[in-house]
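Notes for the one structure printed next.
All protein chains but one are shown at their positions in the complex.
Take a look at chain A:
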């Protein structure tokens, strides 16, 4: 019936925002903004032009950053 709709998964969402600027919040409350270059099944994330925010304040910039998936709380496109 609505088979295609049922096939949409969280992974489809993640694939749809590849290459976009994203906001990533970690369990610790630290936030990252950057270009989402890729992810894998563990939700490990590679970001480009990464900005690190602690308590909403910019703390660091990284050209590339690998974030280990277990630390991720959520990801959203911005």
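Here is the rule we use: a residue touches a chain if its C-beta (ideal position, glycine included) is under 8 Å from a C-beta of that chain, and two chains touch if they have at least 3 such contacts; residues count from 1.
FYI, contacts and distances are computed from a predicted model.
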{"item": "Undisplayed chain, where the name is taken from the UniProt record, one of \"VPS9 domain-containing protein\", \"Sand protein-related\", \"LSM complex subunit LSM3\" or \"Replication factor C subunit 3\"", "value": "\"LSM complex subunit LSM3\""}
{"item": "Interface residues of chain A (partner: the chain not displayed)", "value": "26, 28, 30, 37-40, 44-46, 50, 62-68, 70-71"}
